[in-house]
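One chain of protein is taken out of this complex; the other chains stay put.
Which chain is which? They are A, B and C, in the order written, and residues in each are numbered from 1.
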Amino acid sequence: MKYSIFSLARAALSGHKNWQPTWRDAAPKDRYDVVIIGGGGHGLATAWFLASEFGIRNVAVLEKGWIGSGNAGRNTTIIRSNYGLPGNTGFYELSMKLWEKMEQDLNYNAMVSQRGVLNLYHSDAQRDAFARRGNTMRINGIDAELLDQAALRKMLPFLNFDNARFPVQGGLLQRRGGTARHDAVVWGYAHAASELGVDIIQNCEVTGFTRDANGKVTGVETSRGKIGAGKVGMAVAGSSSRVAAMAGLRLPIESHVLQAFVSEAIKPLIPGVMTFGAGHFYVSQSDKGGLVFGGDIDGYNSYAQRGNLPVMEDVCEGGMALIPMIGRVRLLRQWGGIMDMSMDGTPIIDKSPIDGLYINAGWCYGGFKATPGSGLVFAHLIARDQSHKEAALFRLDRFQRGAMIDEKGQGAQPNLH
Amino acid sequence: MAGDQTNRLNNGGLIDRSTALNFRFDGKTFSGFKGDTLASALVANGVKLVGRSFKYHRPRGILTAGSEEPNALVELRSGARREANTKATTAELYEGLEAASQNRWPSLNFDVMSVNQLFAPIFVAGFYYKTFMWPAKFWEAIYEPAIRRAAGLGRAAQVPDPDHYEKAWAHCDVVIAGSGPAGLAAALAAGRSGARVILCEEDFVLGGRLLADGGTIDGLPAAEWVARAVAELTAMPDVRIMTRTTLFGVYDGGTYGAIERVNDHLPTPPEHQVRQRLWRIVARRCVVAAGSIERPIVFAGNDTPGVMMASAMRSYINRYAATPSRRIALFTNNEDGWRTAETAIAAGLQVAAVIDARPDVSPAHRSLASKGGFPVLHGAVAGVDGGKGGVRKISVSLTGGARAEVEADGLAVSGGWNPAVGLTSYHRGRPKWRDDIAAFVPDGAPPGMVAAGAANGAFGLGAGLREGFEAGAAAARDAGRSGNIGSMPVADDEAFSITPLWHVAGKGKAFVDQQHDVTASDVELAQREGFQSVEHLKRYTTLGMATDQGKTSNVAGLAIMAAVSGKSIPETGTTIYRPPYVPVAIGAFAGHHRDENFHATRLTPSHHWAAEQGAIFVDTGLWKRAQWYPRAGEKDWLESVTREVKTVRSGVGFCDVSTLGKIDVHGPDAGAFLDRVYINAFSSLAVGKARYGLMLREDGIVYDDGTTSRLAEDHYFLTTTTAKAGLVMQHLEFCRQVLFPELDVQLTSVSDQWAQFSIAGPKTRDLLKEIVDPAEDLSNEGFPFMGAREVKLRGGLKARLFRISFSGEMAFEISVPARYGEAMARNLMIAGKPFGVTPYGTEALGVMRIEKGHVAGPELNGTTTAGDLGLGKMMSTKKDFIGRVMAGREALVAPNRQVVVGIKPTDKARRLRSGAHIIPKDETPGPGNDQGYVTSVCFSPVLDQWIGLGLVERGRERIGEVVRAHDPLRGEDYDVELCNSVFYDPDGGRQRG
Amino acid sequence: MADFSWDIRSPLDRALTSGPYGAQGEAGVSLTEIRNFGLVQVMARRGKAGEMAKAAKAQFGVAAPETPKAVDTADATLIWSGPDQFLVLSKGGKHTMESLAPGFAGSASLSDQSHARALISVSGGKACAMLAKLSSIDLHPDVFAVGAAAATSMDHTSVTLWRGKDRADRQSVFNLLVFATFAESLWHTILDSAAEYGATIGHSEELA
Partner (left out) sequence: MRIVCPFCGERELGEFTYLGDAKPQRPAADAGEEAVYDYVYLRDNVAGVMSEHWYHGGGCRAWLKVTRNTLTHEISAVEPAAGAGAAKVGA
């Protein structure tokens, strides 16, 4: 069913009685060419790219709850491609280019809004590090601007320039960065994939893998029975270690809780996305009017999907330090998601050591912005058995080889990435 | 007096009629009384239209009398203190209060945006996902800005919040949320047993629903019983009663978040006082006596001003002596709703009719109806006639199909009660459904927490007291308190019969979530489009995401979803409950930590002296460090820094380096310990000597560096970089306590004990001779390069002297106990005066280290190896140490790694900038030939040009090669030469001389 | 030869202004900086806890605390500062590294901390209420009685806190050792916390 203002107007005349489900709620078949575990943004995007780019339509996406119930539905909706290291830079820009045409590709308004992402700096050393990163972006054909304090005073007069412990000195701006409506991304991919014949199966939890005599994965066992598969891809951020363990694999990943917060809806106050460089705080304002903000992970392994007060306070302290006009704005909701924190802060998209099983994991807290790119390169890997050129460095064996991609330089300490 | 409080009853209520308060709403002046909320004062003044809704800008009035209010939201106060979305129902009235309605233009009465209602057929749930996609560019340019302007509710202040906030800790055995009958009973039981109790009440008066509904407890009128209970509790030293305080969240280990609105009931906080205080309450047990929330019934026109929750109407009449309406109709599906009819009659108001959805009405109520002269209609409200002026006429569809009309100016609605299951569910608990009360009740709770009374589904007064008392007693017992709890308060239990009714089908918009304008047909549409999970429903329609957090809407929404999808309510389930229980100001979570107080500040021992000298300070972590010391006539920082460097290189200068981390490493195994944490050997270091050391992380990457001296056989003095001081201490303690517990070694931070100064320059010895006792031998033989020992100063003070150099000059570092730090700076100036001494700051320090090719923070960036830094040879092959094995991985020893190299522009007049990338000459920059970047730069007074260090692919093999420094961010691109990273005195003769 | 003076300056020398602070009326909190003290950290060597305890007993005549407590001796207070370690806080610096070293030779390592800390005494009817804004420790007298000590944090900064004997007017007394380079910053936070109760500010050479 094609969505447009005309279809809406027509539907209005019939009291909206004729809308079809946005995606088909499928029951599992015995076998698929490809089974994707995980009905989040990455899994659904992978399925859509398999169907649309690689012609593989006999695909199932298995979701243990409702689609988008994992990190796809509990992030802070930021999209950007402002990375500094080879491997990341090209990949996230690939993703950004896909964001820019997503809505037309999917016939679904995911409210991709390129209002800019601004990383603020507060010291010369930080400025130099941003300059290095910004130049990397420019060399890779990505937009980036280094702004000084005078420029920021004009652009964002409400920042704390004069009364701050760590005054804002400038920032690295990517104008093409911004936000997207996270749930709509999930629904859009579900809608478009479903139209191409992909089976989206909710309330279907994977409980194990079936293997043949050679150890090759031949399918999955689920709460809704066995499902055969030519290939199985896992895109289960937050549960990667648990699912991998069913296949006997240990991953270079820890699960941590990341909290996020939204304020009451207020009239437009903050234009784009900004990140505080002297504390843990980033913020944007949703189209509905809520300030959507977050900070650092709580710092301890957790699958509880909820956090504790110290981080909540730390984030709000950062917010008040940067934007002292938000003191009377009220925090409305807090929630937590499970982050697959990898050992170098960078994702893993690779064939697993087990034939037929493909891994898409370790997104840390950067998975949302990667959604379309991840879908494309994972579909490429599954379809061609070969890494997409923009994901060639996201290999699982990079830790054994010493080829880490460590943007923050924190080493094998996941809670510091 | 302005305003005449037309709707105020002559008697009764918990208001102080002797204290009249003037206030303004939308520019018009009214008056109310002390004890009023803004909502009750508006009710008393006959104001019905209070706000406009989110999407359709429909006129809205006051629905509730508590923190669950979805409609009566205002901008409270003005200017920098303007608070958007403030619930009029909880805002305490004060003299001079100013409030404005929101989300309307130009006025509440005439709101242009109400044309949105005309588009309502299109603006259904999720309509925006289906359109605004073409052309792509139009989204950011046109559609989105329009949507953003239209959305939102109130306006936040656009200047810094002038008020102060703070945070505090409290500890107790039992914390109780709510001071209704269950909460007070719990507090009495726990308090009498000797427990330390904290009783939190979000209202400014204790009593909860007793304030509006009264009753008889222990034979006393409720108000009297409350007063006695409060007096008894107040007399207990370990019971703390906190009004205006909402327990909003429960965290791990029995930690509870609470917000105290200390001074929100005043125009501005008194001097030295905060606006709000965030409490972290640590309690062994928690009794949730947060009551329950009456829920609406969804019917056409249920959002018309004048439609009000039945319990709220009783609150306004009984507690505030304010009458929302003169002629009231009541629509109920349960016994409790009838109390509003009783209240109305008792207050002398007219009851137009009671519309009861249940098949039967009790004989008592029948006789009430006949006495009151109003009809009882069996059926349901199908529509409301009225607009912004409020309810005029109500149409009723009677059981059996007939219609009736009721003329009234107010409609009280009771759809039953929802226990406040938030707190008990915040650890991702799911409440369970109870058919008998048609409501969700807690099913378990976080450890240590229990719900009691209405919050647990025990709606009767007697039951509430009983549950509260028992819960309080049990909680105290669990906390080990065993005092005599006395007798339990007793009251009768009212009958509670309910026939669930969620939604009355009919024409016109029937609102489920009033604030977000989510209608029953939106829920049906969501179901049709496959958004059947309650979480999908919430996200697709935005139901329950408004500032009331779904308190009045969630259960009705899922009940309607259950009905249309043919499931039961428990099968449909609830969404996940998320804190905070009420929205909390961001400023309160930040507390004291804002502006300059965001983080603590560390000051060096010579800070105040440096400030007197006019030093410019720079933030380095938490430290304030002198960056340079400008002198009169110097035109910019560069001139000052260059002068400082030249003075050091030609004479002498000193710099406070106390910010370095300093650690005493004691014990017989201290040397063996350091051998394991550094890549080079320290057990072989002679007493009286210092050595530069490099530490790796276990993954083989460089962690930190510094100089460590051996002061005694079993005592080393280790220094770290300023940035890593705390982390290195933690790392060393990990090595000591976890990895190598067999070693006898003790660690203590002495960072704050010593004021340490670097004294550098060819005249250093001359200066030191003035300060150090003449008996000390400072000659090259008596105190050679890398020597370290204690010396006596003139006057007898003992100091530590280290012959180490970061600048490349003849240099010493001298340490004195920190309280002498300022004196040391003064004395260095006095002693150095004949030699033209200058203090120098971190900039000059940086210049000299770059000239010398010493690596620092920009090169130790967490991705470089010892080899990358040119220090690979330091790695011992004779011992194991942290990081040894992983440092050997193939990619970390690959020949094409980016390594530290010197960089200088070929044009000597060119400025070099950090962050510029290195590209081979004559190649077009691209990802394939991005070979590294400039890490550190300075203007070198010695070379009279800008120089720098960089990390460049195979850099050390390419000395002399000219490459491009490519800096598109700053629009620069120029040739630079790769060179030896030691620009100054490469043989090191000066520092050894 | 130049004329040097080796003035000693406490970390709060500049920040502390004696007199009343904050709300007027009877002061709820007294804040006194103690300036003249010695502080030595004593850390037992591996397996030598018993020997260190004996040495301490011989040196001070009382047992050094092995749990979070502060023990008064005639001229010093021994404050627990972690497993197998304690601080010797002496009036006027009566116990120094030099005077302690012989007694603890072989059983403990010593580290001079005399200049690494500032010492603040907090007392008064609102001392507990004020400290509740800074400390996450339960200071109720049943839980944190006279002589109780804690190695803890305030404002994300490590501190050593112990309860002294009540004042003559029976008001609570708390002593606080804070790191010298953080002292000024923490002092301002303490003042902010005390302002609503009214405070009396002063300094003294000796611990009461």
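Everything below uses one rule, namely that contacts are C-beta pairs under 8 Å (C-beta built on N, C-alpha and C of every residue); 3 or more make two chains touch, one makes a residue touch a chain.
What you see is a predicted model; the values in this text were computed from it and never measured.
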Indicate each shown chain that the hidden chain touches within the full complex.
A, B, C
The listed residue (A:D143, A:E254 or A:D350) that touches the chain absent from the view is A:E254
Thinking of the whole complex, not just what is shown, which of B:Q737, B:N896 or B:N980 touches the missing chain?
B:Q737
Interface residues of chain B (partner: the chain not displayed):
251-255, 280, 282, 427, 447, 698-699, 726, 730, 733-734, 736-741, 743, 880, 884-886, 888-889
Touching the absent chain: which residues on chain A qualify?
241-242, 245, 250-255, 299-304, 308, 310, 343, 399-400, 412-415
Logged for chain C, residues touching the omitted partner chain are 43-50, 52, 68, 81-84, 136, 150-153, 156, 158
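The rule we apply is simple: only the chains that are shown with their structure count from here on.
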At least two other chains touched by the same residue of chain B: list those residues.
167, 280, 597, 599, 601
What positions in chain A touch 2 or more of the other chains?
none
Which positions of chain A touch chain B when the two form their complex?
3-5, 7-9, 12-13, 15-17, 19-23, 25, 65-66, 68-69, 73, 86, 89-90, 100-101, 103-104, 107-115, 122-123, 125, 127-136, 138-140, 144-146, 158, 160, 163-166, 181, 183-184, 187-188, 202, 263-269, 278-279, 285, 287-289, 304-306, 308-309, 312-313, 315-321, 324-335, 398, 400-404, 406, 408-412
Using the touch definition up top, name the residues of chain B that touch chain A in the complex.
54, 81-85, 121-122, 124, 127-134, 136, 139-140, 144, 147-149, 151-161, 163, 165, 167, 249, 251-252, 255, 257, 278, 280, 426-428, 521, 525, 528-531, 533, 535-536, 539-540, 542, 545-547, 549, 576, 578-580, 583-587, 589-591, 593-599, 601, 618-619, 697-701, 857-858, 861-863, 886, 889-893, 913-917, 919, 925-927, 930, 933, 935-936, 966-970
Under the definition above, what is the set of chain C residues touching chain B in their complex?
1-11, 13-14, 22-23, 41, 43, 45-47, 109-117, 132-133, 135-138, 140, 143, 155-157, 179-182, 184-186, 188-189, 192-193, 195-196
